[in-house]
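Quick one: structure below, then a few questions.
Missing here is one protein chain; the remaining ones are kept as they sit in the complex.
This part shows chain A:
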Amino acid sequence: MKALVSVKRVVDYNVRVQVKSDGSGVITEGVKHSMNPFDEIAMEEAVRLKEKGKLTEIVAITIGGAKNEETLRSALAFGADRAIHIKEEGDVQPLTAARAFAAALKKEGAQVFFAGKQAIDDDANQTGQMVAALLDIAQATFASKVELDGGKAVVTREVDAGLETLEVDLPAVITTDLRLNEPRYLKLPDIMKAKKKPIETVTFADLGVEKGAALTISKTSAPPKRSKGIMVKTVDELVSALKSKGLV
């Protein structure tokens, strides 16, 4: 059974992101980038399933410019067998990404599409769901436990009320949440092995996908600074302060 795992190159989670002075976006130049942490969890899960004999091939896929090859090399060092690089230098919105992933999934005949539940750059949390909708296949998002067996996946999901377990037919989209696993550290010999694994480069046109831009970004700004708190002396004072703000 084959799995396709999407991995996105994002600004590293340790970087204090800064908004560009003209409000057109955030500064990404000269800033450390790494694989989206939720995608690392997706990669780790796929590799564990392959180690258990539940998967036979793992294909990592990404969309983006030349530098995204680094992210694919990390995925290959993690344990992906090969990779697909959809080359695109410009900005890609979730729907466009989903169309490309759906086309690749079909072409590859993969049974599972793994992705992080969201990417930490725009936190959209849309692409996985859109892939499922476009292909009209099952989806199990926010996974905290995944079992694959006999054409089905049993997925435990993290939902507001607690945990929910779904059984879905394959092919299916599974998006991964934080508690699913703890990704391994790359092993140095695997970094060398990854160099020899193949990366196929394709374009949107090759996949028959048109790059749409349904959304326009009108402005990017930093969240407002937290204003200074006030100290109240009594509970009564607290209650009246909350009341005056219409909070109780």
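Heads up, the rule we're going with is that a contact is a pair of C-beta atoms (placed from the backbone, for glycine too) under 8 Å apart; a residue touches a chain by one contact, two chains touch by 3 or more; residues count from 1.
Just so it is clear, contacts and distances are computed from a predicted model.
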Among "Arginine succinyltransferase", "Membrane protein YqhR", "Butyryl-CoA dehydrogenase" or "FAD-binding oxidoreductase", the UniProt name of the subunit that does not appear here: "Butyryl-CoA dehydrogenase"
Given A:Lys20, A:Lys52, A:Lys106 or A:Lys187, the one touching the chain that is not displayed: A:Lys187
Hidden partner chain, touching residue among A:Ser74, A:Thr96 or A:Asn181: A:Ser74
Interface with the unshown chain - residue positions in chain A: 14, 16, 30, 32, 34, 69-70, 73-74, 77, 185-189, 191-192, 194-195
